[in-house]
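Okay, structure first, notes after.
Shown here: the complex without one of its protein chains, the others still in place.
Every chain is named by a letter (A, B and C) in the order it is written, and numbering of its residues begins at 1.
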Amino acid sequence: MRINNLRIEHKHSRVDTTKPLNFTFDGKPYIGYQGDTLASALLANNVKVMARSFKYGRPRGIVGAWAEEPNCLVQIDVGAKTTPDLKATQVELYEGLVAGRTSGWPSLTFDLKSVGGHFSRFMPAGFYYKTFKWPAKFWPMYEHIIRQAAGYGTSPIVADSETYDHKHHHADVLVVGGGAAGLLAAQLAGRSGASVILLDDQSEMGGYLLSTPNTTIGGKSAIEWRDSVIAELKSLPNVSLFTRTTAFGLHDMNMIQAVELLQDHLPHSARQAKQRRERMHRIRATKVVLATGAFERPLVFGNNDVPGVMTVSALTTYFNRYGVACGNHALILTSNDGAYQAVVDLAAGGIKVTLADVRDNINPAWEARLEALGITIYTGFGISEVLGSTAVTGARLSKLNPNDPKEAIAQGVKPRVINQIAIECDVIASSGGLSPTVHLFCHDGGRPTWSDESLAFVVSANGRTNAGIYCVGAVTGVFGLQAGLEKTAETTQEMLSSLGKNSKNQAVNLTTDEIAPSPAQAIFHIPTDKKAFVDFQNDVAVTDIQLAVRENFKSIEHIKRYTALGFGTDQGKLSNVNGFAIAAEALGKSIPEVGTTTYRPAYTPVSFGALAGAHVRETFEPRRYSAMQSAHEKRNAEYETVGNWMRPWYFPKNGEDMHAAVNRECLAARNGVAMLDASTLGKIDIQGKDVREFLNRVYSNAWSQLAPGKCRYGLMLNEAGMVMDDGVTACITDTHFLMTTTTGGAANVLNWLEKWHQTEWPELEVYMTSVTDHWATAALVGPKSREVLAKLCSDIDLSKDAFKFMDWRDGTVAGVPARVCRISFSGELAYEINVDASYGNYVWQELLSAGAELDITPYGTETMHVLRAEKGFIIVGQETDGSVTPLDLDMAWAVGMKKPYSFLGKRSLTRSDTARSDRKQLVGLLTDDPTFVLKEGAQLINSANITPPVHMLGHVTSSYYSAFLGRSIAMGFVIDGIKRRDNDNAIFAYADGKAVAVKIVSSVFVDAEGARHNV
Amino acid sequence: MKKDYSIWTLLSQGLKNHVGWQPTWRSPELKSSYDVVIIGAGGHGLATAYYLAKEHGVKNIAVLEKGFLGGGNTARNTTIVRSNYLWDEAAMLYEHSLKLWEGLTEDINYNVMFSQRGVFNLGHTLQDMRDIERRVNANNLNGIDALALNAQDVKDRIPMINISKNTRFPIMGASYQPRAGVARHDAVAWGFARAASNYGVDIIENCEVTAMDIENGQMRGLQTNKGFIKTARVGCVTAGHSSVIAKMAGIKMPIESHPLQAFVSESLKPILDTVVMSNAVHGYVSQSDKGELVIGAGIDHYTSYTQRGSPHIIEHTAAAIIELFPMFSRVRMNRQWGGIVDTTPDACPIISKTKVAGLYFNCGWGTGGFKATPGSGNVFAHTIAHDAPHPLNAAFSLDRFHTGHLIDEHGAAGVAH
Amino acid sequence: MSNLELNLSQFSPVMQSPLYHFGLAAKQEPMNEGKGVWANEIALLSYICLRGDSNNAAFTKAAKKILGETLPTLPCSLIGTPWGNIYWFSPDEWLIVCPREKRAELQHALQAVLVGVHSQVVDNSGGYTSIILQGKHADNVLQHCTVYNLHSLTENKVVGTTFGKSSVFLHRRNDGQNSAYVLIFRRSFADYIWRYLERAATPYGFGISTL
Partner (left out) sequence: MFVINCPHCQEAREEEEFHYEGEAFIARPAAPEAETDEAWGDYLFMKKNPKGWHWEMWSHASACRKIFVVKRNTANHTIAGSWTLSEARKAYDKEQSDAEMTKA
């Protein structure tokens, strides 16, 4: 019965007409029902024009029923939830849904582009390569116009308010597609006891069965059969089913990415804040069964883009599944038997149907059934032209192989010769056969093959069994339901036995009531002098493909790229094969000779949010914290990220800016006492009888003589001789050393050491274990540091001579076992106090309290940098950039050229270029104006002349204001700099467009003789 | 030489239903001998042939392509063009290329849609900012346009970008090159093919080199699946496959071939009118003339010739883009793909003679080759024509890996997209 | 690292576990059906790293002398000993997790018995912590966090694997009815790992369980 003009109630409809839903499209309110898609609801409301075409602004309507839809891209929702470019055919309707158009300006009824459209003859494929060239300076303006015309939906402009995540699965069998074949495969696999995952991208399983309820399987109606299989699958604990879940990528070794839509189908009121919007499943399956089905291929004919022209499968789906008649008089054009059941269903539903079949001889069984229903069939006819502009009003049929009247007369008969007929109708559907959904199969390198029997690119049933990929159903080119199911059972059994399983009690009755099909005709487009579109979304017409070939774009990849065929968001699901066939014709080649373009993920578009999953905002990447973090927060530290670590940068006090804070911190370290959290430095515990030899090989300096209780600075080179890391290493015993590394380099260094040990020197008896996280380290710095430490440490003799510079001692600090190293990165008297990190915060607090009366000052990395720069100490990664040797750094003292083993990087130091004496070398730099602080990264040049090109001598690596010296200081690299130190002719530092005179000096600005730390 | 492309030819052809258009390039039969053979009909190879014919008067040139022309990295990159490199040698080479880009459409009479929309290289740490300052100053002194911007400057120019301090990689600033931009990658190959073909260059597609005929250190000819070619000079421009070709000549290469992945979103109304790159988060993004966001990822660490990489790389890049532009979270990836990039130890190319006389290599462009297309072809043509490097590529010889004179762009450029 | 409530004037306790700042102790409640996942930190255990060649009899004998059990040599296995669990980390690396009180004794005993034997004994107690994860959705939550195939995580098995963009050692502990997962990981990643876990668990209902 009719509910309204186009909405039909019948028992198979999946739409619940007792549950009306209000929604708006392009600003107008409409009513649909629970179970509708936006497309079915709009069609039921007799909305025909839903989009305007990309290039010519032609009116466009619904062509497909699912992911193949090329035209009707919509903007769903508003504000933070607005989503561009969804296909109206895939949007599930919910109460209050707000949908907008994504094309047509100023409106759908009038699109400015359609004016240009009248000049479409001057805009063939690739026309822009040939023009917009003159005058050259106008190109930016031309481009601006091209850009304004481009694009469908609009991006959100506020951050996404919903969340996403990933979930990882491992299964014996993954079945992709919940149509007839997929359901059967999952059922058999489930019965075998294998762990099975079944995915389907729609809101309910069943696939095309939901559109053909009148066929029967094993005596049951298609729907009953589907229900019974799903019921069984749900009862099996080893089977999991996912709906609204699209497998969009198949990667090496059967890793499938699938995105599950969890909330988009719900009204806002029903969406949960704690639930994800989408979830990406990563499924690693031993066996993959692709039951991805096929999309129906439309035939290409004149004006085939008028709204109201669609595929037969879409027409059937809207009619049977959604209870929507897309018109009252349907003209159906087909090249195969697939369309006939649709004709019968529509006719039975009270729709007037006219059928044109391009074949001269059609299947007698079907002919009989249609005659019984009184349906006119035009055999040997095609559509040469669709009539109507914003909606189909009719079509012109023409005989494909016209009868010649003279012939007839010569034979003495006067048959009524019909070569042209005009038909009035309000909807047109065509079928050129099926195109298997081979996308996933091809993602990891598979290729489909052309089948003359199926007239399609297909994949063989045992797809790539060596890779564990099996294919069942329409994707294999078996289009008959019974044949497909029988082959599915067979293939699934093979798959299961290769898993060492088999499916018990297989008595599944798969007989159907199909009429045995007669052969389809290989035809892709009907001759016409009107525009005939192959790819609707990119406005690619038959003539564009012919032009591309004429211009020598003969590879199918060239044709695709030149015409944009299949480049749209539908990825050419309807258009590709027609395009290949039309190209083949133009090239005078066979379709298999032309082949296909490469299918790449994503099968259908997937949101960036789903790809990112949980890796956004605070969980984007790890932040590492030291044990003292809570104390730093209390002191309102500003942070610097170093590697993954959050390190205090400086500690601003009552509104200080960084410079004020850093000056205060520096002076405290030089004149009183200050404290740095040094916990983040990498620490590697190394033990074994060959530790010294090992260190001799991985460090450039020598380690044979270092006595227990002593520490030494070490410099580490890569094999190319370039500095890669540095740090202080302590000798605990002759067979036990504790190495420290830079904060950022820790992981690399441990990996580097392990790699050399495991691959080159397994004979060396050493073991290495990272203890970076175990030790919390407070660096107590300044002339008064001993005084503070003494308050908390009674069991170490801290006197100058008992506990010398570069010594370490074990003892207790604040009652906590501690390893204290008297080392200094500031040049001051300093102690590094290392404790079990569980005590880190406590000891830090105790030190602060103990130092309170001496105004102990915690400081961050910025002050650390200033203090070390005043001493001319380098920071790996700031003074070095992977192109710097120890000699460039004037650190020859840290290179033990006499060590017996050729340490890592040694040989490279003597390469002809590396050995040059006039390389860029590290020096100190002073400006004339003591208050002027050079820019780090300023380039050093010979004169004040900055007219390019200017020869560069090097650059400033470090530059600070030294509160202690009351002037600015800097370090940098200068060609042959070491020789040029302290000669009077200044060089210049260039930054901010200005050149400033600087003197080259020693890079040690404070206490060259080291008196300050020797107290 | 055939008719130029122009609005007039377009109109007149429009009236004739475009039946009069000639092939964009000729597809002649392979001849038995050539003066110079270029292996690889990508952008660089075709540009090389074009400049050999145009600037060096070489008459008898073939470009051999084992697949379809422009089907390699030319067709797979994210089309970024810039010249703001740190080291003089690299900066001068890329700037030479950028200058050629600026006149390319007119020069080859083919609209390559070079769009100088500017490129931002973001800085996320203090060291990033030092490196940016260093690079920008070096660029200025080399006569290359470049600005150092702070976070607010970046926000003013890119209103959509997230400069909040609370992100894992807060944006502290950027270097900005106004003259940089993007171009239509396929058009570059087709345009050079057409221009070279007009000069008489034979472009032979589906022609695979299977062996080299080298006699006491001198190139004699090439064995191909279409027969033997006699030639004394061969230029190899085969990007990811360079090691494979070099092996035919017994030459070792300091090259590893890695997958480099990229993806595009669905087509959107104009939202981003410039190019944003970030090495720290491993992502870079621009919007194409069609409206797609074109997004590049970092490389996969393993070597591969499959033109596909691992999905977690793409997933990370999507996350990185959301970190920079949180509103893109609901935008959808339409299509992803991979190329094979030929990486070198110093992230700089090799444009060099070899120990085989008459055999030249142009490779090692890694992730940054597209921007160099015209410049690379231009200096390589010079190198082949004179059997000696052009001043601009002298530093990019193979022997730098023996002397140690590397041009280490890793320090400042990181992934040199 | 926000949501932090520490009164520094009366600073206590002396020891702080890596997740101390989340104040889990105050939030814990007895497990109930209301929530799908329960977690808590097993704070302040001791972690001793032991390195040595399992084919070196001198090493294995010596170790057994102290540990009372032969070091597990089956890949990814763990055994219980009077000291605590011993986890196989690699053919030449084990982690011994014991109560704090036993740390010094165990460490010194091992060091003493291994003098002159190619080996390494390292106290990493400050460097690690553990999280226990239980409840009917514990598996689901872990599937969001790690790429490891949990089906093959049988009891008495420990695996090193990914957790978000960090890594953990993971094993399944049998608490009678409801089996629980235990995650062992580095201190400095604790904040990230807890936040990641909490995010993953939220849709299932997340509670802090009493231990």
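Basically, a residue touches a chain if its C-beta (ideal position, glycine included) is under 8 Å from a C-beta of that chain, and two chains touch if they have at least 3 such contacts.
Here the structure is a predicted model, which means the values were calculated and not measured.
A.B. asks: Based on the whole complex, identify which of A:Thr24, A:Ser497 or A:Asn751 touches the chain you can't see.
C.D. replies: Residue touching the absent chain, from the options given: A:Asn751.
A.B. asks: One chain is left out of this view; which of C:Gln28, C:Thr81, C:Asn140 or C:Thr161 touches it in the full complex?
C.D. replies: Hidden-chain contact among the options goes to C:Thr161.
A.B. asks: Of C:Ser90, C:Asn174 or C:Thr210, which one is in contact with the hidden chain?
C.D. replies: Checking the options C:Ser90, C:Asn174 or C:Thr210, the one contacting the hidden chain is C:Ser90.
A.B. asks: Which of A:Lys487, A:Lys573 or A:Lys906 sits in contact with the chain that's absent?
C.D. replies: The missing chain is touched by A:Lys906.
A.B. asks: Which listed residue, B:Gly123, B:Gly298, B:Pro311 or B:Gly339, touches the chain dropped from view?
C.D. replies: Residue touching the absent chain, from the options given: B:Pro311.
A.B. asks: Identify the residues of chain A touching the omitted chain, counting contacts across the whole complex.
C.D. replies: Missing-chain contacts on chain A: residues 251-253, 255, 284, 444-445, 719-720, 751, 754-755, 758-760, 762, 902, 906-908, 910-912.
A.B. asks: Give me the chain B residues in contact with the hidden chain, please.
C.D. replies: Here the touching residues of chain B are 241, 243-244, 247, 252-257, 301-306, 308, 310-312, 345, 401-404.
A.B. asks: For the chain that got dropped from the picture, name the residues of chain C it touches.
C.D. replies: Listed in rising order, the touching residues are 75-76, 89-91, 93, 147-148, 152, 159-162, 167.
Convention: only the chains that are shown with their structure count from here on.
A.B. asks: How are the chains arranged in terms of who touches whom: line, ring, star, complete or other?
C.D. replies: Contact map by chain: line.
A.B. asks: Centroid of chain B to centroid of chain C, CA atoms only: how many Å?
C.D. replies: The answer is 49 Å.
A.B. asks: What is the distance in Å between the mean C-alpha positions of chain A and chain C?
C.D. replies: 33
A.B. asks: For chain A, give me the residues that contact two or more of the other chains.
C.D. replies: Where chain A meets two or more other chains at a single residue, that happens at 166, 282, 615, 618, 621, 623.
A.B. asks: Could you check chain C for residues that touch two or more other chains and list them?
C.D. replies: Within chain C, no residue touches at least two other chains.
A.B. asks: Given the complex with chain C, which residues does chain A contribute to the contact?
C.D. replies: Touch residues, chain A against chain C: 165-170, 195, 272, 274-276, 282, 284, 614-615, 618-619, 621-627, 629-631, 633-634, 644-646, 680, 685, 687-689, 765, 767, 769-776, 816, 835-842, 845.
A.B. asks: Could you list, by residue number, the parts of chain B that touch chain A in their complex?
C.D. replies: Counting only chain B, the residues touching chain A are 5-7, 9-11, 14-15, 17-19, 21-27, 67-68, 71, 75, 88, 103, 105-106, 109-111, 113-116, 124-127, 129-138, 140-143, 160, 162, 167-169, 184, 186-187, 190-191, 205, 265-271, 289-291, 306, 308, 310-311, 314-316, 318-319, 321-323, 326-337, 345, 400, 402-406, 408, 410-412.
A.B. asks: Which chain A residues qualify as touching chain B in the complex?
C.D. replies: Residues of chain A touching chain B: 73, 81-85, 119, 121-122, 124, 127-134, 136, 139-140, 143, 146-148, 150-160, 164, 166, 249, 251-252, 255, 257, 280, 282, 443-445, 543, 547, 550-555, 557-558, 561-562, 564, 568-569, 571, 598, 600-602, 605-609, 611-613, 615-618, 620-621, 623, 640-642, 720-721, 877-878, 881-883, 908, 911-914, 935-939, 941, 946, 948-950, 952, 955, 957, 990-991, 993.
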